[in-house]
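Structure in structure tokens, see below.
For this depiction, one protein chain was excluded, whereas all remaining protein chains were kept in their positions.
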Amino acid sequence: MTRSNHPEILEKKLSRRDFIKTTVVAAAAVSAGSLGIPTLLKAQPKEIIIGHIHPLSGSLAFDGQELQNGLMLAVKEINAAGGIKSMGGAKLKLLSADSEGKPDLAIKEMERLAGEGAVAVLGCYQSAVTVVATQLAEKLKVPFVVSVAVADEITERGFKYTFRVQPNALQMAQQTIGHLAEIVKASGATVKTIAYLHDDTAFGQSIVGHVDKFAPAQGFEVVIKVPYSPRSPDLTTEVGKIKSAGADLVMATGYFGDGVRAYKTMKDLRVSAKAIVGCANGAYSHPKFVKELGDITEYVMDGNYQANLLIPRTQSAFANYLKDYNTPMGTSTVFAYQGVYVIADALERCKTENREALRDALAKTNLSEHILPQGPIIFGPDGQNVNAAATMMQIQKAEIKVVWPKLFAQAAPVFPVPA
Amino acid sequence: MADPAADAKTHLGRRLSGRTWLILGVIFAGLHAVPGIAPEMIHNLIMIMLFAIMGQGWNVLSGYAGQFSFGHSLFFGVGAYTSSLLFVKLGISPWIGLPCAMLAAAAVGLMIAYLSFRYGLSGPFFALIMLAFAEIFHISVMSWKYAGGAGGLLIPLKGTAPLLFQFTDKAPFYFLLLWLLAASLLLVWKMEGWRMGLYFQAIRENEDAAEALGIDSLGFKMRAMAISAAMTALGGVIYAQYLLFIDPDSTFATVNSVEIMLRPIIGGPGTVLGPLLGSLILTPLSEITRSAFQSYSGVYMMFYGGMLVVVVLFLPDGLMGLFRRIARYRKKDRG
Partner (left out) sequence: MLSADFILQAVINGILIGGVYSLVAVGLNLIFGVMKIVNFAHGALMMLGMYIAYWSATLLSINPYLSILIVIPLMFVLGAAIQNFLINPIISAPEHNQLLLTLGVSLFLENLALFLWSPDYRVLATPLARINYYIGDLSISLVRVMAFGVSMACSAALFIVLTRTDLGKAIRAASEEREGAILMGINVRRIYFICFGIGAACAGVAGATITPFFPVYPHVGGLFVITAFVVVVLGGMGSFTGAFAGGLIIGVAESIGAIFLPGSMKAIVSFSIFILILLFKPTGIFGGRRG
């Protein structure tokens, strides 16, 4: 229902060679008419192709399509503002690839995008797919900007062509605990114990591992860690364990669907704590969470990646997104959107479509004009954004507000949460 | 394997003419030139052959011996994880890990086969118990910290290291799979004529009658399971080395069981060429539908589902069955 038509975006086109190849193999089964889209590339003014690989179908399609919307918006904005000026106003074109959430398709699609001239590729939302895609990008010497994928390993393999703007699991866990400690201190309350509810996928496992490690330094102790399966229809027992622990704080990590279910169960069972705090929670700082659960979400906190909502640059991006897609821009989408701008910035500086030159330009990125709550975007030698920041958010009066650090805060944190 | 013609002579009653061998030999030799001519096709061909081999594994148990498995991702995962763990944790080359993986999968398969067939499971009950075992392994590996848990195993990239089964280029994988595919086709083709192959089919057609004729159906079903599991595990090992990354979802998940069994089902279950034929059609077809309907998520999977329905309804013996029917029809026409 949220799908929109965007004629200015290049949908996937088959090269002639691909076309002949695939048609010969299975000509009988498919109406060739749907494939015979003539290539537009020659006739148009100079265009720079940027590829992306996301799960556009399958069970993560919801997330993948949101990210694609963010990419399309950034491309549209950049082109409307005159394209890449140092390259004669060359326009960007987005080439889409569907991973279906499968790592082996990432190989196929990465090769295709490289073969069709993508100067850089963004992706892939899932860590498993990203791990495989970046490996091939390294081999093919194609700059790869991770849109969203939190696994630390992605930038720990000494790759030269992999860049990540988004905070990784380590940065998010460390900063969330840090922000939390500051908020607690400022409020004068005492918090000693944390009960942690998390999904048992790689994502939840790695976040909770880091939190466990950083908590003692801030005077917190994780007294119970309750893993749950995101596929489980009923989470009563898991939430019951959290409730029985009677900890000062409840923390939670999960994806959107299970995050909603787990939170609803916590409210049903009247889990009491000084606050319920997410860490990289797929639900707690998602506008749909508030929209769908209503006032019971009041005062929920989440340490997560987010845009810097105080500056006009972000506000205009959010407004444009709402206009185009009729739904608020999610936090993951922010990084897909920002990723395109990072590539555009590097293109402005290297003035060429040469991938190696673009990689070098990306490595030298020092971008202060962005929509993130951090200093300039600078990549370390491993390709990780050294200033990548997570902020603490809180739902106040049905709106998700950044409450910490103070520099980016839209409102003061309410802590402890009134009963 | 190297000299198929010599094999054919000793193979009573199942001879192909010298001319057929010559044609097959020329095709096989010619396929070696593909990486040089059309490098952009290699990935697709690798996936086609990989799934053809694993589909052939499924075919031995389910197509020939008639024991329908809905959980072959289990052997895919056991294969991939065995060789990768041996390499990552103990530094053992995947070349040695490969036979180990096949043995491990066969052992798991034999255990399940013994339990299931000993207690007389068949039909959908056997299919479902395979699904249940695959899911138990899936969930257990997700919680198995030593094997990387849900995060999976990253196989360290060593550059081009043939002794460690690593190639930065795709061509070696292509050649390897080409030979393994030829070997698997030859093996199953010969198996059809062996006593074992005939017993498999007898069990499939009528187990009670086979038993009455003195065939040890439990023993032969277990043999089918062992061969089937080992062949599928072989695919798992190569997949792991090709991607250099595995996790529980990309190996043990049910969707892989569907991918593996769909190829022989479409090509023709219980035929030598069925899995390859199915793979040759399905891989490019899913590619085409995916690219044609890219902006409409879901359409191409709808197509997949629809195709499955159509094949079951109209081509219960797969494409090979269709070809056979056409051939018979023509013969009748002439006669």
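We call the chains A and B, going by the order they appear; numbering starts again at 1 in every chain.
Quick note on the criterion: a residue touches a chain if its C-beta (ideal position, glycine included) is under 8 Å from a C-beta of that chain, and two chains touch if they have at least 3 such contacts.
This is a predicted model, so every value here is computed, not measured.
> Taking the entire complex into account, which one of A:G188, A:G294, A:P312 or A:P418 touches the absent chain?
Considering all chains, including the one not shown, the answer is A:G294.
> Considering the whole complex, which of B:A132, B:L157 or B:A182 touches the chain not shown?
With B:A132, B:L157 or B:A182 as choices, the missing chain is touched by B:A132.
> Which residue from A:A137, A:V260 or A:L347 sits in contact with the chain not drawn here?
A:V260
> Which residue numbers on chain B touch the omitted chain?
Contacting residues on chain B, toward the hidden partner: 62, 68, 70, 115-116, 119, 121, 123-125, 127-129, 132-133, 135-136, 139-140, 142-143, 258, 265, 296-302, 304-309, 312-313, 316.
> Touching residues of chain A against the unshown chain: what are they?
Touch set of chain A with respect to the missing chain: 1-3, 57, 59-62, 65, 199-200, 226-229, 231-234, 236-238, 240-241, 243-245, 256-257, 260-261, 264, 268-270, 288, 291-294, 296.
Convention: only the chains that are shown with their structure count from here on.
> Between chain A and chain B, what is the gap in Å from one C-alpha centre to the other?
37
> Looking at the complex, which residues from chain A come into contact with chain B?
Against chain B, chain A makes touches at 3, 11-12, 14, 17-18, 21-23, 25-26, 29-30, 34-35, 56-58, 61, 65, 96, 98, 100, 102-104, 107-108, 111, 115, 127-128, 131-132, 135, 139, 151, 153, 157, 200-202, 205-206.
> For a test of understanding, state which residues of chain B touch chain A in their complex under the given definition.
Where chain B meets chain A, its residues are 38, 40-41, 43-44, 47, 142-143, 149-152, 154, 157, 168, 239, 242-245, 247, 249-250, 280-281, 284-285, 287-292, 294-298, 300-301.
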